[in-house]
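The block underneath contains the structure these notes are about, expressed in structure tokens.
Left out: one protein chain. Kept in place: all the others.
In this document, chain identifiers A, B and C correspond to the written order of the chains, with residue numbering beginning at 1 in each.
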Amino acid sequence: MLQRTVPMAILSLSGLILMLAYFSPMTTSWGETVLDWFNILAAVAFVLGAGNLLAVNLEKISSRRAGWAYAAITLIAFFLMLGFGLLKVGAVPNAEHPTVAFAGGYETAASPFGWTYEYIFSPLTATMFAMLAFYVASAAFRAFRAKNIESILLLGTAFIILLAQTAAGMFLTGWIPEESAFAFLRLDWMKVAITEHIQTAGMRAITIGIALGVVATSLRLILGIDKSYLSKS
Amino acid sequence: MNPHQKSHEQTSSLPPSATPSAPPSATPAATPSAPTPARPNHRFLWISLSVLGASLTVLGTAMAAQQQGTDVALATVALSKSIGTWCAALLTIGILTFLYRDNPFYKVCESILIGVSAAYWMVNGFWSTLVPNLFGKLMPGVVRDVAIPSLPVSATPGFDMALAFVPLLLGLMLLWRLSPKGGWISVWPLAFIIGTTAGIRLVASIEADLLAQASATIRPLVVFKETVLVGGIGAGSTTTSDPSVAMAASVQALDFWGTVGAVTGVVGVLSVLTYFFFSLEHKGAVGKSARLGVWFLMITFGSAFGLTVMGRITLLAQRLEFLFKDWMGIS
Amino acid sequence: MLARLGGIDRRWIFLAMGLSIAVPILLKLRFPEVPGPMAKATFNAIESVPEGSRVLLSFDYDPGSAGELQPMANAIVHHCAARGHKIVFMALWPLGKQMAEGTIKDVLLEFHPTYTYGKDYVQLGYKAGNEAVVKLMATNVPQQYSTDAAGAALASLPIVADLAKLADFKLIASLSAGYPGAKEWVQYANSADPEAFKVISGSTGVQVSQLLPYYPAQMEGMLVAVKGAAEYEMLVTAKYPSSEKPALLAERLGQGRVRMGPQLVAHLLMIGLIILGNVAMVAGRARGGAR
Partner (left out) sequence: MDRPHLTCLRRTSTRLFVAATPILLLATTVTAAAEEQSGWINTARVPLLIALVLICGAVIAGIAIARTGRPLHIRKLAALDAVEEAIGRATEMGRSVLFVPGIQDMTDIQTVAGVTVLGRVAKIAAEYDARLEVPTARSIVMAAARETVRAAHYSAGRPESYNEANIYYITDEQFGYVAAVTGKMVREKPAACFYMGAFYAESLLFAENGNSIGAIQIAGTAEPSQLPFFVAACDYTLIGEEFFAASAYLSGERDQLGSVKGQDFGKLLITAAILIGCALATAAVFMPSLTDAASTFKAILGG
């Protein structure tokens, strides 16, 4: 009962209220309350994430597994940042209410939290993403093969887009007059044709398909037919 | 949505993951599971820790000095900025060293990132959402005294407080996931989260992704050149809303590429939908249409591929700009 | 020789990629850009809202995507301010708030020093909840944001004092790097009130294909990757130059064009690598039979 029926009831009810709230103006406020709760839970999930991180890393350190020292660094970084932020260390006092302890802004580069964000967190994430440029180059060489007509189409389109997105497009085909009968050979023309007609059409169909999948799954969940979230937890 | 994730872990492009693999010809790189030589590893660790500690000390002094005098303040702001730039540059390079091979420097950078990001998300969720939206209702007086002096006064504080107990309870139950026992307890908030997501996605998908997309696909399959208008409207006008004008124009000129584009758009959507139709085998006319659909899909992916590559390159360009300009001062 | 190429150490490829981006940056290679239809549509969307309208800018990205989206953010903020729009900043990503703060400091206050907080612009900050935030704001902004990011009651800030729901905005722009982002704004905000406001977006290259179906019916303008940023920068700086700080404006609103330089070389390298990889495969096969 507590383990299955109640969760299923919670699920159906919250889903139905939100659907109802969209169509019936008088229930709009219910939907708003449900969404408010949802957003609070989303913030709690961050705490959960941090808790998981702690658990995994503490276990690594206590069992002295290989690389436990890195787990220690992770924890130190975590607690420093957490302390800076939660205690609002070095925060700029609130202009109107300078006496209220936690009313200040803690995110400017003048406070340790803001400083760490600006000079440690931000460059680290940005560089992590930037590494993908290298991997995509390596994948271009090692993995992207013209195996059949489909992959030739894919790679051929990619070539056109890659060229047309840069000055190479104008350089190679810019001399073809825009008004001539051969204007369709211009790379910028091809790019617009591909993105606006073919890619849009392809993505529309994919979007429609995925939307139907989402509808079916959501419906199965709300009706209590799909219970995968129960049995696997 | 998966509630146990930082929200943007679901973005289409996540931070790249490290591949410790090297080609067979290269020196085998260390992997997390492979035993790493303990000693150099740890020496490196202590060095980086002390560097971290030292920079924090300098930073702290800078902050303290900042609150005293103006001259000193200006100097310390500049100091904290230049220390920051050096820090950022070293960390950037630290991550990039992985391209050569896996190494402790990279691992330190990675560990810092993991720790800092988890804390950042938690702090942000706490101050931006939990304090005003949850605690602000549970104990508005305290929140007003301690954190948000101008928190609006509710007309029905008792009712608000009562309602706020629901997310509080669900939140605590969600945190129960951290305990090894009583897994079912966290299923309640999970069910709430899934139900809410299902409820809003169901309607939104039908409205924005099914109906609106179908509507956007609809268009006349024959397009006439709008400029060749006969009678009435001048050459500068491009409107064909007047049916009689459209009629007159229709006699004049067919817009070849416009028509091809319109037909392509519709045929594309329909043929790809045929490909996604699972009840019929891909034979005969259905098979041909599905095959056309696959070609549309491949061109779609090719284009997406090109655009993605562009994005990745931009990100690297931005990092290199930082290194050259802000750090090395080449401009 | 070609067959052996297949087994090349991939670090050489990494090096080639690094050089193909670093060298153009150091040489300051710049190429002319011609604004395309989508950049023009975005520009016109902001132009077409009456001067002094209330607009919402949602910063749905983090430093990881700043390379692509920051140039767009700079240009959009300058454009909105030049049109005298009242700007409300917010974020669906935790780090988005910081990105917005940076843009306010570097662009808004730099080129439009008369803009005052609370009267001309306001920072609502980040809220957890992804699409649920948008959905709640569609009907009830004060329930989601009881105060601004600094803790001031919305009622005390003239620009948002009467803000009840999203329909009170004339334009919503999402700078979007993924989920949640522009897609969610279209799905949950635009669907709720299709007539009330225009939705535009700036998006990363990765996200473009996902957003294309919504343009132009559900989303009036869309900046596509850094090329879109570069084109839009040109449109904005051409119409709204800065009389006091032209050099600084050229720098802050020129990042997109600067980053287009390395694109050319790197794209050519990519094409070359794909061709070379396939040639090596064919050569390897001819030599050693099947893989």
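Rule of thumb we're sticking to: a residue touches a chain if its C-beta (ideal position, glycine included) is under 8 Å from a C-beta of that chain, and two chains touch if they have at least 3 such contacts.
Only a predicted model underlies this, so the values are computations on that prediction, with no experimental measurement involved.
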| item | value |
| --- | --- |
| Chains still shown that are in contact with the chain withheld from the display | A, B, C |
| Option touching the unshown chain, where C:Pro37, C:Gly52, C:Pro194 or C:Pro241 are the choices | C:Pro194 |
| Residue among A:Leu154, A:Ala167 or A:Met190 that touches the chain left out of view | A:Leu154 |
| Selected from A:Val56, A:Ile149 or A:Leu185 as touching the chain missing from the view | A:Val56 |
| Absent-chain contact - pick from C:Ala217, C:Ala250, C:Leu268 or C:Ala283 | C:Ala217 |
| Which residue of B:Leu211, B:Val260 or B:Leu292 touches the chain not shown here | B:Leu211 |
| Contact set of chain B toward the excluded chain (per top definition) | 1-5, 9-23, 29, 31-34, 102, 110, 114, 190, 193-194, 202-203, 206-207, 210-212, 214-222, 224, 243-244, 246-247, 250, 266, 269-270, 273, 276-282, 297-298, 301-302, 304-305, 308 |
| Those residues of chain C which, in the complete complex, touch the missing chain | 191, 194, 206-207, 209-210, 217, 291 |
| Footprint left on chain A by the chain that the document does not show | 4-5, 8-9, 12-13, 16-17, 19-20, 22-28, 30, 52-53, 56, 128-129, 132, 135-136, 138-139, 142-145, 147, 150-151, 154-155, 158, 203, 206, 208-210, 212-217, 219-220, 223-229, 231-233 |
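Quick note on the criterion: only the chains that are shown with their structure count from here on.
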| item | value |
| --- | --- |
| Chain A-chain C separation of Cα centroids, rounded to whole Å | 15 |
| Shared interface positions of chain A, touching two or more other chains | 35-36, 38-40, 42-43, 45-46, 94, 96, 103, 117-118, 121-123, 125-126, 128-130, 133-134, 136, 155, 158-159, 162, 165, 195-196, 199-200, 203-204, 207 |
| Residues within chain C bordering two or more other chains | 8, 10, 14, 17-18, 21, 62, 64-67, 95, 97, 127-130, 132, 135, 144, 151-152, 209-210, 213, 224-225, 227, 263, 266-267, 270 |
| Chain C partner contacts - residues on chain A that touch it in the complex | 28-29, 31-32, 35-36, 38-40, 42-43, 45-46, 94, 96, 103, 105, 107-108, 114, 117-118, 121-123, 125-126, 128-130, 133-134, 136-138, 140-146, 155, 158-159, 162-163, 165-168, 170, 188, 192, 195-196, 199-200, 203-204, 207 |
| Residues on chain C engaged by chain B in the complex (per definition of touch) | 7-11, 14, 17-18, 21-22, 25-26, 62, 64-68, 70, 92-95, 97, 125-132, 135, 142, 144, 146-147, 149, 151-156, 177-181, 186-188, 190-191, 204-210, 213-214, 217-218, 224-227, 258-259, 261-263, 266-267, 270 |
| Residues of chain C touching chain A in the complex | 8, 10, 13-14, 16-18, 21, 31-32, 34, 36-37, 62-67, 95, 97-98, 101, 127-130, 132-133, 135-136, 139-140, 143-144, 150-152, 209-210, 212-213, 215, 224-225, 227, 260, 263-264, 266-271, 273-274, 276-278, 281 |
